[in-house]
Every structure is written in C-alpha cells, then in structure tokens.
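Sharing a structure, written as structure tokens. Questions coming.
Of the protein chains in this complex, all but one are displayed in their positions.
Think of it as A, B and C in the order they're written, each chain with its own count starting at 1.
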Amino acid sequence: MDEMIKLKEMLNPCIQCGTCTASCPNEVDMDLVPRKLWRMVLMDRNEAIFDSQTFTLCSSCYLCTLRCPRGLPLTAAMAKLKAIAAKSDLAKYRKSTRFYKSFMESVRRHGRVREGEFMALYFLSMKNPLLPLSFVSLGMQMMRKNKVAFELPAKPGTGNLDRLFKKVAEIEEGL
Amino acid sequence: MEETYEIRGTDLLDSVKKLLTSVFETSSVSSMLVPVRHTTTHVLMPTLVSDPGELQRADPFAPCFPLNSAKLVSKLTKKHSNETMAAVLRPCELRALVELVKIKQATMDNLITISFDCAGAWPNREYNQAATEGKAKNRGFMEQRLESKFDDETEDRLATSCRICAAPFPENADICITLLDHDPGSIGVFAGTDRGREIITGLAFEPKPLPGTRADTVRAVIQRKKEAGKKVFEDLARETATMEGLGNYLASCVNCYNCRVACPVCFCRECVFNTDVFDYEPFQYASWAKDKGTLRMPMDTVFFHLTRMIHMGLSCVGCGQCSNACPNDIRLAELFTAVGKGAQEGFGYVPGKSMDDPFPLSVFFEDEFQDVTGI
Amino acid sequence: MGEKQGRALVVGAGISGIRSALDLAETGCDVTLIDAAPHMGGVLSKLEYQFPSDGCGMCRMLPMADRDTCLQACLRKGLVHGGIDLMLSTSLKGLEGEPGKYRVTLETEPCIIDPNLCTGCNRCSEVCPVTIPDPFNQGLSTTKAVHLPVPHAIPNIYTIDMDHCTLCGECETVCPFGAIYLPGDGRLELKIPRTLVEMDVGAVVLACGIDYYDPTTGINTFGYKELKDVVSNIELERILSGTGPFKGSLERPSDGRVPSRMAWIQCVGSRDLEFPACSSVCCMIALKEAVLVRKRSGGTIETVIYYMDMRCFSKEFEAYRRRAENKYGVILKRARPHSVRHDRNTGGLWLYITGDSGVREDEAFDMVVLSLGQRPGKSVKDLAKITGIGLNPLGFFEAPLSGVGDNTGVFAAGSASGLKDIGESVIHSSSASAMALKVIHGAKKITDEETEPLNGFRDVSTQVPDIGVVLCQCPNGPDIEPQVKSIGANDVHVSGIMAMDRICTREGWDGMLEALAGKPFNRILVLACSPQLFLDKKAAISKAMDLDPAYIDFADIGKGEPLASTVKMGLARIRYADRLNSMASTMVPKVLVVGGGLGGMTAALSVADSGFEAVIVEKEPRLGGNLVWLDKDITGYDFGRLLDNTCQQVENHPGIRVFTNAVVEDSRGGPGNYTTTFKVGGNDSKRIGHGAVILATGGREAETTAYGYGTSDAVKTNLEVEQALKAGTMDPGDMNVVVMIQCVDSRCDTREYCSRICCKSSLKHALEMKRINPDLGVYVLYREMMSYGFSEIYFKEARERGVIFIRYSLEQKPQVISGTDGPVVKVHEPILNRTMEIRSDLVVLATGILPSAIQSLAALFDAGVDDYSFFKEADSKWRPVDAVNGGVFACGLALGPRDTKESMASARAAAMGAVRLISSRPAGVSLVTAGIKHSLCILCERCIGSCVYGARTLDPDAGKIRIDPVACQGCGSCAAVCTNSAAFVNNYLDQQMLEIIDAAI
Partner (left out) sequence: MDNFEPTIIAFVCNWCTYTAADLAGTSRQKYPPNVRLIRVMCTGMVDPKYVVKAFLSGADAVLVSGCHPGDCHYINGNYKARRRVRLLHGILGRFGIDRERLRLTWIGASDGIEFAKVIHAMVAEIKALGPAVSDMKLVI
C-alpha cells in the first residue's frame, strides 16, 4: 500500500512519547490509543491498524497536532487513515465510510446536507433493508427537535460544488 | 583448631627455659630479649641474651615490671637487620609493640614474639622495696597465682593496671605460652601467627590439647578483672567528672614528663611540650598572671595530660608504667586506661590487636560518624 | 605566574571564563576578563549544589603551583588574581586586526554608584522606596531598586536598577560616602560615564555561556508563570539556597507550604520542534535536585521525574542515577506529560500523562519543576558579528574539530558552543585557552621586561618582630584608638600605632601609604572592616614599605567581635608571619606524554605550541591509536585526513620528540620535577626529566560474548562495522534488515557506566547504511538513546529516514537466535506490548569502551584509577583532567569514554594544565606551605599518609621526610596528625595558633 508508506514517512520522526494520547479527548473510547496506532504504522502492522476503530473516532480537534513535540501532522494522519479505509472500502468501516460518503454526496448535490436524501443514500448504499429500522428512534428524537428538515429549501447552490469536489479529488489523487 | 603442645619440665621456669632454648636452637635466633635476674639484687631487667646458656637466669614470670619492653624492641628493630631476634613480652608489651610497628617505630619482620599468661606485677616501688629487703617473691609467685587461678590474696598487691587488666592472655604472639590449668610445672604452647606455626612445628614438642577447663578459667579471670576495672573506673569518673576534678586529680603534677617517657606508645623524639611551641616569652607569663590574677606554675599541666590523652589514648595498652614513673604518685594509669578505653571504643579500635587495624586518626570513611555533626 | 606573554581578552566571567582567565594568567599572559553583568560567576553564582558531588568545591580551580598570585578565598566571592584585570558591566564592542595582534574595543556601562567609594553599608537600600523582584532569586523574592546584585561577592558594590528607579534621591542623600550620583536634576553627566577602552590583545576567548528557554514564549501547556507552583529548575535551585527567597527552606511559592509530591518535567524546550537538540545536562540536574529534595526532607517529599530518555552519559552519572533511585528513592517515570492544570479543590497541580500501556496515568502533585532547555546566550549573535566566528544552525558558536588550518585568534569556551556540565565546560574552556595561548605565544614579542625579582625586599626574616599597627578610624564608629593603644602598650613587639581616616576610600588609602612609606616596621597589621576588600592591595603597602607582603596582614574589626580580641588575635598572627624560602624548587620545562593516539598527539602539539618541549612515548610502532581504524564522524568529517594532518604536524614540530615501541618503566619525583625512565624497542633504556606528565593511553572497544557474538559472522561489533564500511567490504545494498543492539554489557552490573559514544556511533552507521540503501530496514534496540547535545539532531534524522527504534529493558533483553537466513532478533516492543521477531542480515553490537590498563602506570606518578579503571581525576567538575597532586594529567579515553572532538578538547585541557604548572616561576613557595623540623621528627610517617597531594615523601637514604613545596597546598593535615609539631604549616604554626586562641578569650 503506497498510501501507507507515505503515511509512515509522515510519522517517521515519532518518538512514542504519548503526548498525542494524553491530549486526545476521545482516547478513552479508542481500542488502540494514538501512541500505539502510530507505532503500528511505523512497524507496518497494517492489519492491526485496519482492525481498529481508532481513526474513525478522531474528531479532528487538533490537540495532538498542537502538542506533538515533533510537530507531526497527527490529525492529518488520522484523516489519511480514514481516507485509505474509505478508498479500500473495507467492510469493517463501511458503516462509517458510506455514511460519510452519503453525507458528502448530499452536500455536493445541494451545497448543504439534506437529511432525508442523505439518509436515503446511506440506506441504499448499505443494501440492508433492516438498517433504517435501527435509526427510527434517533430519527424520531431529531424530528421532535426540528433537527430534520423535510421541506426542500431553495437551491441557490445546487451543482456549484461540483467544481470544488473535483478539485479536491484531483489534489487527493496527487497526494 | 590451632595445634597445641605441652612442655613438661621440672618446674615452670624449667619448662619455659626448655622452650626458649629450643627456639634459640632451631630458629636461627641470634639473640633473645627476656627478663633476666642479675646477680646482686632480685631486680629483673630485660636483657638481650645471645648465649642460650645464659637463659638459665631468665625469669619472665616474676612480679617485676620495671619498664615496658616495647620501647626496647623499638630500639632494637627500628632499622632493618638481617638477624633474627626473639622477645619474651607480657601481653601488654606485645600490644604496645604492635602499635609502635604501625607508626614505623619498630618492625616485626625479623622478630619472633613470645608471650604468656600474665599474672601481673607489683608496682615498681613496692617491688624494689621488697627486693631491697630480700622479700621479693620471684620464684613461686607465678606458681601461687596459678594455683589460685589468678584469684589469690596477692591480687591486691598487684599494680592497679595489672589488677584491672582484662587482656592478660597472649593472643597474637608468634609463640603463645599457656600456664593456667596445666599440671604443675608444665606449660602449653600454641602459635598465634603463621610464622609461629612454622616455628613450633619445627620444635618437636608433644602435641597435646590445652586443658579442657582452661577456656572457662580464662573467661572467669577476665570477668573478674573487668569487674575490678569497672569499680576503679567508676570511682575515677566521679572524681574527674569536671575539668576542676581533673585539675585536682593532677594537682601535684610538676611537668617532669616522666609519664610520657615511661609510656611505650608515647613515641615522639621530643614531647611537643618541650619544644618551642610552649617556650613562652617572659612577658607572656607576666601578662597572663595580670589577666587572671594568679598563674599556677609550672603552667600547662592539665593541658599536657589532655594532649597526651589525645595523642596516645587510642593506643594506650593499659600497661600502667605511667603510674610507676610518676614521682608524685598521681594515679595516671587508671586515668589514661579509662580515657584510652573510651576513646578506643568510640572507633571500635583495639590497640595492639592486629596490624591490619589502621590507627583511627590515619583513616576515615565518607559515611561514618554522622552523629558527630549532630548534637 | 610564568614568563611574560601577551595579553588575552576573556569575554564572560562565569565558570568557563574564570577557567580560561586563570589558565592564561598562570601561564604568564595578562588577562582582561570582562562580563556584561555587574558581578562575576555567571549562572553558577546561583547554583550551590552541583552534580555529581551535590556540593561546590569551585575553589579547587584556583592555582596550585603559585598560590599567592591569587586570593585564597571562596571563588563564589570572586576572583582576585595578580594577572587578571576584571572589568564588570563591560562588553566587547569591536575587534580589528589579526590573530596575535587584535585591537579590541570594550564598553563599560556607566556607574551610578562609585565602586571606589561604596563600602556596602546598605543604607541606600534601607531608604529606597522602590521594591522590585529580585533578579538574583529569579523574581521569587523582592529587593530594592538599589541593591546588591549578588549577596556574597567581593567587592560587593550596590547597583541601581534604572528601569525601576524613580530618581527620588533618597539614597543619594543618605549615602555617608557620597558614592551615589543619580542622573537628572539637570545633571546630564554621570560621575562615571559610559566608557570605551581600546586595548591590544593577542587572542580572545568567548565564554559568554548560554540562556535558558522561556516557556512563556511557547504554547506553555505547563502553565509556567501562570501557576505559581510551576517553577523552572533554576528557580528551584534558588529556593533550595540559603540566600534564596525562602532562606533555604523548601516551600511552595503559592502558599509557603512544604510540598509533599514534586514532579520534574524534562525536555521543556529541548528535543522539540523549536529546538531539536538535547540540552545535555538537565537529566542530571533533575536527578540532583530530586536527590537534594529527598535528602533535605528526610525522604518525606515524594519526587518523580518524567523523562523521555534519562541521559546519564558521563562515566559516573549512571551510578548517580542508580543511587538516586535505589538509595534516595527518586522515582523515574518514562512519560511526557503534555500539560499541567491547577486543581481548584486541592490547590494542587494535575499532570496529564499517558504511560507505556497507553492508559492515562494522570497524577496530582503540589509542585512541578520544569527542566528548561538551553538557548544561545543573548550576546552570541553580536559577538559572532564582531569576531567573525561562525554560528551553527541553532545559534551557538561553532566549535571547530581542531585548530588545524583555522586562521583565527578567537575561540569559544565552555557552554557558548552548546550547554555542557561543569566538568565539560572546564575542559572546553582550558581547550580554548590552550588554543589562545598558541596564538599569543606565536605572536610574542621578545621583550627585555624584567620580571619582578622574587623576594627583592629587605630581609626581615631574622629580625625580632617590630609591628606597626594601622587603624582605620571610621567617622561613623566609636573612637577606638585609645583601646588599641593600650593593647599595643602591653605587647612588647608593637612599636607604632597609626590611626588613619577611612582607608576604605581612595584618599584614606593613599594617605596611609604615604604615612607608612619609609617606616622601619617589619610587620604591618591593618585594622579595618571587611579586610577581604583590601587583600589585593597588600602589594601597594609592600611597595611603599619595601616589605615582603608575607609580613602584612589585615584584621577585620567590622565583625562585631570585641575589639580587644580582634586586635590581640591579629597581633598574635602577624607576630609569627614568615616566609619559607629554603625550599625553592625548579620546574622542568618539559612534558611527558604517554600514548601517541589522537589525544596524546593533540596534547603534545598543544604543549609544544606553547613553547615547551613535549616527549611522546608510544608503545605501538606507529602513532594514531584508535584513529587508525576510524572512518568518519557523524557529521561526515574525515578522520583519515585528521590522522594524517596530526601525525605530520607532530613529526615536523621542533618541540616534539616521539619514541615509538616505547614503554614507561619507572618514575621518581613530583609535580614540576619528575625523572622517568622508559624502554625503547625492548631494551634501550632512556631517562628524561620532565615537569608534568599527560597520560593519553586511550582505550578500546570492549570484547563481548553476548548475543551470539563469535558464533556467527552476521553478529558484529560497532568497530567491525566501522572498519568494514571504511574498507568497503560491507555493502548495505546487499542487505534487507540490520539490527543494532545498544548497551551491550553496559549500564548493568557487568559494567556500570555508559560509554557515551556508542549511540552516536550506531546513529552514524544507521544513517550511513540508509544513505547507501534507503530500503534497508534498520532497527536500533536501545535503553536510552544517549544522543546528547547536537547529536540529537541525528537521532531525529535517523527516525525521519525510517530507522526504527525499539526500547528494551534490562529485565527483557533482546535475544539473538541463529536462523537459517541469518539471525533472528526477538525483542519486546513496549508500546505495542508484544514480542517481535526481526529476521536480520546483520546484528551490530554496541559493546562500549574499556580503558587501557593504566593502574600501575598511574601509580608510578602517584595518581590512581577510578572504580571503572579509568584515570581518577582530582574532581570531575573543577579539575576534570588532573590528578590530585597537580602534576599528572590525562585525556581522551584514558579519562573516560568520549568522542574524538571531546578527546581533543580534553587533550588540550590536559596540555593546558601541564603548561600552567611548568610555566610557574621557580621558588614560588607559597606563604601557607608545610615544613618540617627534622630534629623533632621521628619518622612515624603519619604525615605522609595524611597528605592527599603526595607532597610528603620519605627520603630513605637521608632518613628524612621531604616536602614538595609545589605539590603542598598548605591544608595542614600533616601538622594536625603530627604529635609534636615536627610537621608544621607556615603561618599556621602551633605556637601562633595557641596564642591566637589565648588572645581570643
């Protein structure tokens, strides 16, 4: 995996001090704490890395990047792992990568998210007829709080994001 | 267990002379320092004997102790010599000698030391008085002492130092002679050193274990003497509990320095109190007298004794010659033995015990005596 | 002091500057020592306890051979040396010319308080209404705007902080001596304005030290300056000091409570993005501070040090660490806390930490100490511009590997080229002074200037004491003249008493000299307050009276003791004042260097470049030692070229003689005068006389049988890899995986010390292999990476290039198992907490350094070896290259593990030490020197045993004790063990002391 080699190069200077872990607000929920995760990257333990949920839990708060004594781009490295996982469409992460993809697709189409469409795209992509049922309770709560808009808003931005998304894809290609 | 031997002569002196003669003959000894009775008086003086035949008049056991022979051995061995010498020494003399060796005032390289169960001695003055009156008890003294296991009425006649000496038995002499608990007239011999072992095994005496009762007897003697010492020291401590008390104790001192001349471990060529350090200018005396109102003369007597305690206290072997030497009968032996004992205990040092124990003021360790800097 | 040389300028009067100034002054240079601060001492004036002895001992740097040239007093007070002009508040502003002939411009800050008038009476400070944070205590306590810069210095002149002074004029009014001239009130001119001085110097030594990182300039997650109980390590040193903010009691700054748990955070401002180097000394400082706290508190305060790598890389430091942990109970935790937060409920501090396991291990403390990293000194940039000396990328002075081909007369000393501990600073300062001396010596103009004839004074040694008493009458004090007169009347030796008005002032002083001139007294006693202030003025009285300074003394009447005692004690002391002139000795101007490796050659060159002869005795058939097999250093510097250059210089130098295949057999004599025999080629015995000896006997890579070494060709040592890479017989391109194992048989019970250079060697090899084969997998199994100082940059680079570093512990050492495809290394990875198996093509063992066996050689010269069989230095901090007796020096690996650059510095330092000794003037018997009265001596030899300097020996032929007046330092141990005062110390005679005691009461 070329992507992993690139990631490794990003992280080579790591001294395993653990500052990233101590800084991380989500560290308690991670099965592999960042310190171990980075060590595994350096040790080429890709299977173990993609057996873990750690990077999907990164909320990109940037505390680790801020505090890393080596100044390593750790948040970016988390994002990179997410991207690799998404690109390789690994089963373990489908739930989160497709959720993310569906979200972005909706955004691309309309310039903002349309909750209904977004969820519909997600359910479709997961090809699991029972999946919507698991969201019923959350959906109800959100609706009660007016968090889900059903009416279609005006579409001033429709299609305008295509160029942006294309550009990002190009950049990512080049990375 | 050290191999022991027995020598049986007609009497004690005969046995010991047998031993000394065979040491002479078999160990290429060129001369031997031993107390010898001289013709006119009963006084015995350490004598350097080179003719073994002259040993007939040797008598190491009499209660006569005119001086500590360690000083003589120092004179005899200070410079290296190829001739082997032997010396018959009381245990306290041997201890003093070891101290002198440590400060390079003697060597034991070519010296065979011989020591024995010491029954003690009378104060010099008393012995001399008795000798003059023909009552000096040379022959028979040791026999009587042995018979009573060192616990007869003559104990009281001993010099105080001997009475309270808790180490009257030979330990680290090359050749150690045991007397207590042997059959009358016979003596035991064992080696206190490797060199001694070499010599003794060459002497062809009968190996025989020491009398089984000896260990207990020795223990009892030491115990008794320790108790006697305790009482003496307690009285002394009361008397000299203050500097004033010490001053009174030493009140009749005239700075003759005889005590330090007699002391075997006072080794200075000239005492510091005889040097220009204490050579005051006349105006200074006048000025002190003026300052204090009075000036006791001669000056610095307490200073002298305290300094001597500092200089030799750690090496004091308790031989008691200082008391013998004092013209004014100051009980110096008790004082110096007590002070010395305390000082020695403070450093876990036993003078004369071993050449391997360094003099306490010549060494130090980083993590020791930390209480000194506390209160 | 030696024969007159030229003048040197030393910039910075901290410990390094003092060392350099003393080096140069003792070898006869005139030295101008400047410091921008109003006091000397640098950062060490604030530090009282320094590892590894946890005490001071700075005074051991003072000259040993010619002691009277220098004030014999605590160096913390200051340095007063006849050959050193000290200029405080002064900076270097300009430098022109060429090596050997520079013209420098020095600028001195204006003085508001006249140092010639201020007597340090403190009245100004008492009335000053402005309170400021005391800079001496890092702001932890307050002082006044007019204050003493350091409490213990002499001369101690008050200064005014003009940034805070309100110019109220109170101090000016109250000063009894008119010493204060405040600007303002239309007075534009200061009494003593800013002054510029130009002078000619042959060479310049830059010893301007370093600065420390200020956490408030960064993200400051530790809350420095925001949380009161978060202090820097220097602040803690001040807190522990008796002159500190809490008078030496350990308290939390926030509430004055004694802390119960203290944490140290290492690498604050080091080994990070802003500063990628290691600061080298903070680990030991933290250990020392924790030990001090444990000792002080009787073990009641818990101390935890959070570290990344505990770098105890000098030879006795690992033992120190063990003691700290095992004896004193200092807790070491490998973790990097990321922030410190205040706990409102408890008032304590929380450290946020993740342990190896990945679990959060946050802990509460009530005091946190930040080990601040180094930064270049403030003046470094300016000085670099002025002198043209280069700076490295981090802004420190470049310290060139050798003087070879460097056309400069400006040298960086001590920490100015990177933070060093005291021992290393002292070594690098002496190294700089050696290079400066070479330049000065090379440029020396032969002058006919007569050196002052020694003891050219009227001979009073046999005269009866005839004491003149000078009494300083203070206008503020009581009239003491009558009392002194009445005491004098009772002393037959006092023949004159002169009361003078305030000799602490210039006028008073001159008046006194005038009054004394031509007086017949043969002893002078001056009664004044703070007499230390006048000690360097003895020479003036001596000149005015044609009287040897030995017969002039001062008594302090300002201490508050009864006047009568002080006067009588002073009279008793001066009455016996004397000089021992009978024991004049000669210095043989030649140095023997044993060992012809890089260290020996460098030392010999340094000696010879100073104008003295050096003789190298090398046991091998050729010069070079370990340099022969070394390839390059980590920076790529070619050792082959260094070897060729050095050998060539040695062979061509007229001042150096070389004997190869030669072995030292015997030596006699002492410092200044040795006679040594050595055998050349097995039978040809030669004898030379020399004044000093340098042991440059080197060391070697330790042998090992660990990790299957010797059973497989794939297991090699660092040395073998170096040789193979140099010879081209090893091609990393053919390999896939290399594993390097550090600390083989080192830092464990087999061999306690760290060999210091193996980590750097392994980094060097790893980088070199990666350069040749970027795809090569390189694993370095280490316990602590000792990449101290700037070599940390290579540690970082190695990681960046993909070298994998795996930490192992003594409990779980790696295992090397022979496999069909080469050795397999099993090692436990602590972060992942699992055992890894690395199949490798090559296993490289870092086996450490062993010294050559020098015990018997050292013993020949009355020197010794330490617990590890390296040369035993007198003091690892203050006298790091010399033996106690002052005539034997060592350098390079003989001294302890060090790299080539450090070896060369130590070699120059050793040469400097030797030159210091042999260039001192003969017959310089110092005033306080031991003697012996043979008529009283009975040769008990206790004095010989008591002398740590080996100054006393038994002359068996004469049957007398001999004293070497050069080696003797006048400590008096001999006199105290001598029961009848046959051994004595001049000017501390028994009769004198007894009289003083008598007079005191």
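Quick notes on this structure:
Assume a contact is a pair of C-beta atoms (placed from the backbone, for glycine too) under 8 Å apart; a residue touches a chain by one contact, two chains touch by 3 or more.
Please read these numbers as outputs of a predicted model, since none were measured by experiment.
For the chain excluded from display, the touched partners among the shown chains of the whole complex are B, C.
Within the set B:E244, B:D276 or B:D329, the residue that contacts the chain not displayed is B:E244.
Chain B meets the missing chain through residues 237, 240-248, 250-251, 272, 292-296, 299-303, 306-307, 309-310, 313-314, 338-339, 342-343, 345-347, 360-361, 364-366, 368-369, 372-373, 375.
Contact between chain C and the unshown chain involves residues 48, 53-57, 59-60, 72-74, 76-77, 120, 122, 148, 151-152, 156, 241-243, 247-248, 530, 532, 558-562, 565, 569, 874-875, 884, 928, 946, 948, 969-973, 975-976, 985, 988, 990, 993-994, 996-998, 1000-1001.
Assume only the chains that are shown with their structure count from here on.
Note: centroid distance chain A to chain C, computed from Cα atoms, is 57 Å. Mean C-alpha positions place chain B and chain C at a centre distance of 54 Å. Computed from the mean C-alpha positions, the centre of chain A lies at a distance of 97 Å from the centre of chain B.
The set of chain C residues touching two or more other chains is empty. With touch defined as above, chain A holds no residue shared between interfaces to two or more other chains. By the touch criterion given at the top, residues 490, 492, 935-942, 945-946, 977, 979-982, 989-991, 994 of chain C touch chain B in their complex.
On chain B, the positions that touch chain C within their shared complex are 103-105, 267-272, 275-279, 281, 283, 287, 311, 359, 361-362. By the touch criterion given at the top, residues 219, 221, 267, 271-273, 308, 335-339, 352-356, 358-360, 362, 796, 799-802, 804, 807, 829, 831-832, 836 of chain C touch chain A in their complex.
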